[in-house]
Every structure is written in structure tokens, then in C-alpha cells.
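The complex appears here minus one protein chain, its other protein chains still in place.
The block that comes next holds subunit A.
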């Protein structure tokens, strides 16, 4: 239990710290540093507390069930190898935090920096102590994401943005591949649990899917560890603040790749494919990286390529088939973390104190920064593999492996030579780093006058250099137990024999070391002239730039290809899109018919009624007329459309649907008014006499549309016929019919379904109506009519000025005196009809929708005949927004009220009440809900129509103002 807590805290604390740091004010540099330092130190302590258990051979575990059925739990697992990495992540993390406190300027938003750093640390911790492969891939992606944020921390510079984007693109793509690889492994093994996977080595290696899984995992690991040909993102990531580079590129981010390779080494390595892919990538990276590093003029660039090269060395070792090579790889992971981190910090100190990192400008810093110079010198010597330092030891092991591996595999015959060459390059660039920056005459043109940094800023470097020396002098006593622990974590019980000693006697590896050292010094001397000549980039490889190739590919993919595809497949025009949609729907229907066959159903057709035939002859004529007239005679089209609506309404009556007929009728009225109100703002469209007929192009277009229209119509007709001649499914209908009265308390089944059984749907629907009404209102508030629609229409001008709007001397009521009087008389009657329909809705045709529509129609009638001003002066209840809000609250409140009685949302209660005169009326809570619907429909309809109608008033006032100004 304590172990479980410890592991959870190890992953959780950094994220909590990150959130806290993110909440700090932007200038709280010291608080944020203290917080980050505290978190990292606690993590380090926790790692240390885990040591007794881990060193005794235990594997610490924590498991939080998530989806146990799918084999997905949050599983944390710490063995020796994970412990070593957790130690590096938290230990170097603590040093980097201390360093960053002094490195970061107070002008930067430092809390954000520490928030990212801590979150990255948590993600990295998650990678190394994940006990589940999918979870590992998840944390892997998190590291990509947070490294993106860290690299792009100074997002005001283009270099940081580009570098961050490139790192994310490459490592993100790698993460995706890794995820695929992990899924394949899980498929092969049957479990994602790391313990299970690690025991299934033979199963994995002999499976048919081994190669795809290997390729995907390798792609993930190689991109993360910046291996050739994906290495170029790492130098670009140097745009990050130096503490980030020191952390990401020494101990964490790039080490995640080799961590994964080592983690899966027992189950995936050992095949020829593994050696070819991993070993070859490592070999090429090691050589090319070291070679390019010599010619870098930027201190951090040099270190970046050197990092690539050293990671190549580790990858190469992991690619070999020998267990001793694995030991060497793990050992070099530790050593590289120590010396590379200190060198990055040293480079950062130089940059911080002098203002430049250009080796050509720097010179003679030994005199002004003697202490830093010595520290950097020792670290660089460790990087070069000078004896008595840690780099020497792992390099010796590497040489020994290079020698013993040859002959076994054709690729490896050149290995000793390649190893020596890379080592010599390494000596050369280490020399360049030290010699270029610290020796020679003091530089005169530096941006700042150099001096030693603050003591605490140098402190992490001192610690790390001390580690380099201690390991170099007393390897068995210092790093020995931990190395053995980590190797045991990877390999399980069988740890090969290896010797950690400074002196192994005169042997071939020692000779190779001497040759490499001498060769490196010689190479550096020979290259002096070239390096001073301001030449840009390394000779031979100058033309080959992986970064440029990558950028070309990205430009092609994300811009040119996308553009070309958009030109081919995309359009911004509506008509082709609609044509495509209709076409696809038609195609889908037709192909379904071709596939499954088609024919009329089994039911005998009912006899035709001549009256209905006649009604629909009229209806079809109206529909075709609407289609015909909608372009040039809009008013005629609106009238014909209304006719179609009436025919539909009659059809509903005919086929026993009184509720539908009622709703259709009222909606028809309102829709017609709405469309007529809109007509005024549309441009006049007249057939110009003598205009040329249709050209060929538009004729063809029309033919195509006509085909689509006839096809759709015929298809839908055939479909409806097939549906209607089949026995309809009864299940639901029967259910509702049986329960409408016994459980819903109403005899109007349709209404009971709407307000009771499916009340939740209705609630959603009225919310939609309310949203639409408010949107319409909002759009119309900022409505600007087209210039040619602003003037008063000629019909109104003919009637005399100000006929239809408020500020005129003659109100509309005077023009339409008789209808006005009649409609005033009718108004209360209409309201009573509405209330009647509303109250009886539960038992007889009616209900909230139709009642609401009728009230809206009554008010509209007053608007049209009495004029806007008269209506708004006399009807004070006209506040559509209030109706709307009241309706929504009432409907939702009725639903919520059921909760008070401990029932689910929208449960209905009903009883029948005896009222004098009126008689027995149903008192279902559904009625209250229906009243809500009613109020909302009134409010929404009025809001839309009145807002639209007011435009005329507003528009004319504006026009009058405009003419008045003239």
C-alpha cells in the first residue's frame, strides 16, 4: 500500500505542482522556483525511499482499476531500470530547477515555465514507471506535448515557434506509430500489461506481426531519440531556454526513446531485423552526428549534434545482440546524462554572462570565468572519453563490444573502425568547445563583459561534474550497484558478468581509445583553418539538409497538396454542394434497392376516393406552380405554397390526424405571414423583355437539376408506396395506445406522447425553438437592408405617406376601419379559443403548440390591421422575451418538480378535478408543462415576426432621415 501511494505520488505530484505553478502570478519567479524545487526534491526523496525495496529485487506496483473488463487499468510499476530513470528524471530535474531559477530573467513569465517543466517531468515519470503499454504511449504523447510547450516557451521568436512545431510534428508522428506498435504487441500477447508482455518474448519474435510491430515501435523510439533520419528536430529545439535543453536533451525526452528500446529489448531484440533497423540507425546517427557537431559554430548546436551522436551510440549498442552491449548502453545513458547536462548548463552560463554562444566570437573566457572553464573542461573531457572520467569507461565497454560483435554479422565488420572514427570526432568537437570558448586572447566585442555567474547557478554544474569524476575514478563503488540494479530490471535475473574498473590492462579497447584521442586532437589541429574560415556547415554534407527536405515535405503536404485537393474536390458555392448531397442520397437509395430488391408490399391497396384525388390534383398543381413561380413571382409562390400547406392539412384530417391538421393550419398561417414580411427586403426581379434565352451552359445545368429533382421525387414516391403497402410496426404504437390513458391520464394519445411519454424530447424541441427565436432577434437587431430596399415601396407610396407605419398622421386602422373593428371584436374570442384548445389538449385535439400559434396569430392580426403603433400602445402584454423565458422556466421547472417528489425528471402526476360549470377537467402536471410550451410558442413566434415587421418601421425612419439630410 505504501509502495502504491509512493508511485502514485511520484507521477501525481509534478502535475499538481504544475497546476499550482500555473496559478501563480506571472512575476512570481522565486515562489515558482521554490515550488518546483520542492516538488522535484520530494520526488527525489520518494525515489530514494523506493530504493530498499527495488534493490531487494522487488517490483513495486500500484494499480487503480479503470476499465478492468478491457484490461485497462492505471498501472504503475517500478523495477530497477525504471528506478534508475526515475532517479535521473527527478535528480537532474532538481538541479535544472535550481539552475533555471538563476538563468531565467525576471521579465519572462517564469511560473509558466516551471508549470510546463513540472508537467513534463510528471509525463516523463509516467513513461518510465508505466506498467501498461497503452498508458506508456499516453504519457509518451504527453512528453511530446509538454516538450512542445517548453521548446516554444519564448514563443515571440520565430525560431522557438518553428523548433517547437518541428519537434512536435516529428515526435508526435513517432508517438502515433508507437501507439500502433503497442496495439500490435498487445494483440500478439493478448495483454497490454508490461509484466505479461515481458514474459512473452518468444511469442512476439515468432509472430507474423513481429516485423510491423518492430517497425512501428522503432519509428516511435528513433524519432524521440532524434536518430537518423529524424535527427534534425533536435538542433532546432535549441531555441528553447537552456535549462530546457539541459533537461530534455540530457536525461529525459530524448532518453525516452532509448528507454523504450531497452525496456522492450528482452522481448524484441535478438533478431536480424532488430539489429539492422536499430543498429544501422544508431551507427549512422553516431557517425553523422559527431561529424556535423565539429562544424557547429553555436555552442548549443555543437552540443545538440553531440547529443544526437551519443544517442546514436546508445542505440547502436542496443541494436547489438549481446547482453553486455545492453549493460554498456545503460551505463552510457547514465554517463551521458551527467556530462551532457553539465555542458548544456555551462553553455547556458556562457550565453547568460557574455550574451553570445557563437564559438567564433567567444575566446579567452578562461581569464574571466576560470571556475566555469574548469568545470566545463572536465565535463567536455568526459564527453571526449578521457581516462579517469565516466565517459571513458562506457566508451571502453563500447569498444569491447564493437570488437566482439564483428564477424557475427556482416554489418558489424566495420564497427570497430566506425567506433574509433566517431570517438575521434567526439574528441575533436569537445576540444573545439573548450578551446574555442575558453582559450586564446580575451574577446573584445562581446555583448556583455563576462564574469563568473552566481554561485548557486554554478552549483548544479559542480554536482554533475563531481558525479563524472566520481564515476570515472571509482566506478564499482559509486555507480556499480545502481547499474547492476538497472540491468537486472531490464534482463530479469540473468545478469551477465562485466567488470567496472578503470584499468583493464593493455588490451585492444585501450589501444583504440588512444588512437581515437590522438586522432581527435590531430583532426582538430588540421581543421583549424577551415573552422576559422567562417564556412557554414560541415564539408561534404553541406548540400544534404534533412531539415530542408522535411520542410519541403511539410510544405507539400500541408499546403500544395491540400490546395490541389481543395481545388479538385472543394467548392465554396452552395449549389454544387447541394447537388452533391442530393445526388449521394439518391445514389444511396437506388443502390440499396438494387442490392436488396424492391417491390410493393403485401397489403392490399385501399380504394381510391375521388375527392382526395381531386384535392391532390390541386395540391400537385400548387406544388409545381410554386416551383415555377418562385423566381419571378414570389408573392404568387408564397400563396401557392400556402395552398399546398392547406392540402397537406386536409390530408391529415382525411387520415385521422386532427392534431396534426390543427398544428399544420396554424403554422401555415404564421409561415405565410413570415415569408410575406421577408419579401419586402428582396430585390425586384423582372423578366427583361428581349433578353436572350438560356445559354447552353445554364440549359444543361437545368436539365441536370431537373433529372435530380424528378429522380428524387420518383424515388421518394416509390419508397413511400413500398412503405405504405407493408404492415406498419406496431410495437411502440401499441405501447403508447395502451398506456396513454391508464398511465398518462389523457385520451389524446398524441398529446400524451408529446407532454408525458416523450416530454424530454419536447423540452429539447422548445429549447431549439427558443434558441432560434433569440438568434433571429439578434440577427435582426443589427440588420442592414440592401441600399435598393431602403426606400418606401411603391405600393405604400401610392397609398399615401405613412400608411403602414407609426409616425404618420393617418393610422392604418383608418384605412381598414371595418376589418379593424371586426378584428378587435374577434380578438378576445380567439384568445378564448386558444385557452380552450390548451386546456383540453390532454384529452381532445389541441395542446400547447396549436394554442400558442393561435394566440400568436391573433396578435399578428392586430398588427396587420391595426398597425404596429396601435397594437403596441394597446396590448401591454406584448413582451415576447418574457413569454419565452416564462415558458422555458415553467416547462423545465415542471420537469424538475418531479425531483422534489423523488421521481425521475419530467415524471407526470395526474388527477381529475371537478370544477363548477366547466365540469371535470384533467389536472395532470403535464398540463403545466403544456402551458410552458404554450407560452414559449407565443413568445418565440411573436419575437420573430415582430422583429421582422419592425424592420420596415426602422428602415423607413432611416430612409426619412436620409432624405431629410439631403
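Just so it is clear, contacts are C-beta pairs under 8 Å (C-beta built on N, C-alpha and C of every residue); 3 or more make two chains touch, one makes a residue touch a chain; residues count from 1.
Basically, contacts and distances are computed from a predicted model.
Student: As a check of understanding, state which of "Heme exporter protein C", "AMP-binding protein", "phosphoenolpyruvate--glycerone phosphotransferase" or "Na+/H+ antiporter subunit C" is the UniProt name of the chain not shown.
Tutor: "Na+/H+ antiporter subunit C"
Student: Which listed residue, A:66, A:530 or A:721, touches the chain dropped from view?
Tutor: Touches the omitted chain: A:721.
Student: With the full complex in mind, choose from A:708, A:875 or A:928 the residue touching the hidden chain.
Tutor: Reading the full complex, the residue touching the unseen chain is A:708.
Student: For the chain left off this view, which of A:23, A:682 or A:699 is in contact with it?
Tutor: Residue touching the absent chain, from the options given: A:682.
Student: Where the complex has a chain not shown, which of A:205, A:739 or A:824 is the residue touching it?
Tutor: Final answer for the missing-chain contact: A:739.
Student: Sort through A:159, A:546 or A:612 and give me the one touching the missing partner chain.
Tutor: A:612
Student: Residues on subunit A that touch the omitted chain in the whole complex?
Tutor: 572-575, 578-579, 582, 605-609, 612-613, 616, 619-620, 623-624, 626-627, 630-631, 634, 637-638, 641, 644-645, 648, 651-652, 654-660, 663-664, 667, 670-671, 674-675, 678-679, 681-683, 685, 705-706, 708-710, 712-714, 716-721, 723-725, 727-728, 730, 732-734, 736-742, 747-750, 753-754, 758, 761-762, 765, 768-769, 772-773, 775-776, 779-780, 783-789, 843-845, 849, 937, 940, 944, 948
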